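All protein chains but one are shown at their positions in the complex.
This part shows subunit A:
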Amino acid sequence: MDLLSNLGLGLGVALSLTNLFYCFLGALLGTIIGVIPGLGVLAAISLLFPLTFNLEPTTALIMLGGIWYGTTYGGSTASILLNLPGTPANAVTCLDGYPMARQGRGGVALFMTTVASFFGATFGIVLLTLFTPVIAEYALRFGSAEYFALMLMGLVAASTMAEGSAIKGLAMVTLGIIIGLAGMDTQSATIRFTFGVLGLLEGVSLIALAMGIFGIAEIIMSVRRIQAADIDPDSVKLSAIKPSRDEVGRSWFPMLRGSALGSFFGTLPGTGPSIAAFLSYGIEKRINKKPERFGKGAIEGIMGPESANNAADMTAFIPTLSLGVPGSATMALMLGVLMIHGVAPGPNLISGQPELFWGLIMSFWVGNIILLVLNIPFIGLWVRMLTIPYHLLYPSVIVFICIGAYTANMSSLNIWMVALFGAVGFAMRILRFPGAPLLLGFVLGPMMEEHFRRAMVLSRGDFATFIERPLSAIILSLTAAILIWGVMGASNLRKRRIVPDTAPDGPSNS
């Protein structure tokens, strides 16, 4: 069996001592960061980025992957105990998780969400294992026109489906692409938009951009607004985590539905874990025989969304690893890590670097088991993390961001860029511009330009090439549909949608 031997190869890579250690480290750091409100996953990954420079690309990705799915596990803790979502993907968990904690069933809720997370993640990993190689093989036939169309669809979907105005999302994607073009043009060696700064020849540093816009700007907005938490330690005693048989019985179908829903939305560009969790909650409430229990501590209301967001975390890797086209800002960062390590993303990745691909996938299994072990016995410890005062936390984060930016290439220019993008990010928060589309555009921009120019050369300047090639035509018409729906329809829809008061303020998790 081909698949079995590949899985064996991956398991061998994932279980090597180094990779196991970094997988554990990633999952641990992810849980901690997920628990602490006011530090998003994008900031966390860019903050811990520099730690991975000296590692093998596989190990680096395993650790960053661990941070990514670890935050979703950890984020539910803050949602349940504080009614404050640790990450936007956990926002709906507040609706029924917090009432459960108020009724003294916080331990049960934490235990059951961990189970749901594990269930959803496992579901997503199976799909990831089965579908990624198939899609990649199909994608080998894609030409530049198809890639350009795919990237355009990813960017348009990511900017119009996200919270807030579609126009602003599109503007930020465009700005991101422009920033991504700075540096030396690969085809003509022309130097663009560096304004005479020699250090910018290789382009703007992804790390400085992400740290500034997500790390520094987040801190500026959170200073003096986040209070250390006050929690009743009795509500999370280990003796109180055992669910009743009735609760276990009522959890199966929500977990299954949530996982399926999450897996689907994880693969689509622009949707991701937050939207999957919201939809799962809506569906559970609608099909339940007693919907009036929702919002008052119904176990179904936490099991569905928590399995949905974890399944989406996993399946988000499908387009990233099979096509090299990330659907969200976090996946764009993952792709950036690959490129920094000199690995070209795309459909050749799986056949060219099988130990990287299969090792990463198997590390997801290992990482989720680690998280299961980490979360259940140490629930009390995570809860204590919530009581660290923010005035000690944020100066430390700033110092680590600066050191990280400096060590990227041992020049202070990167730190200045962090300050610059911190200011830009702050302005964007004030003007209510979303940051995630900018990062996505930044990573995809140079690739898009290259594919567009190549497609134009091949077609001798005939724009019809995008419509004459059937696949590219289908993708482009889908893109147009998303665009029209996003700009026209969604603005009305959004106003009508009843958003709970704990709704995420932006798609910073996706």
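In the analysis below, a contact is a pair of C-beta atoms (placed from the backbone, for glycine too) under 8 Å apart; a residue touches a chain by one contact, two chains touch by 3 or more; residues count from 1.
Keep this in mind: contacts and distances are computed from a predicted model.
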item	value
Per UniProt, the name of the complex member that is left out, chosen from "Dihydroxyacetone kinase subunit L", "GMC family oxidoreductase", "Molybdenum transport system permease" or "Tripartite tricarboxylate transporter TctB family protein"	"Tripartite tricarboxylate transporter TctB family protein"
Contact with the hidden chain (one of A:3, A:167 or A:344)	A:167
Per the touch definition above, residue among A:196, A:342 or A:461 touching the missing chain	A:461
Hidden partner chain, touching residue among A:272, A:422 or A:486	A:422
Candidate in contact with the missing chain, chosen from A:15, A:126 or A:220	A:220
Sole contact to the chain not displayed, among A:178, A:248 or A:467	A:178
Interface residues of subunit A (partner: the chain not displayed)	51, 54, 165, 167-168, 170-171, 174-175, 177-178, 181, 185, 187-188, 190, 192-193, 216, 219-221, 223-224, 391-392, 394-396, 398-403, 406-407, 410, 412, 415-416, 418-419, 422-423, 426, 430-433, 449, 452-453, 456-457, 460-461, 463
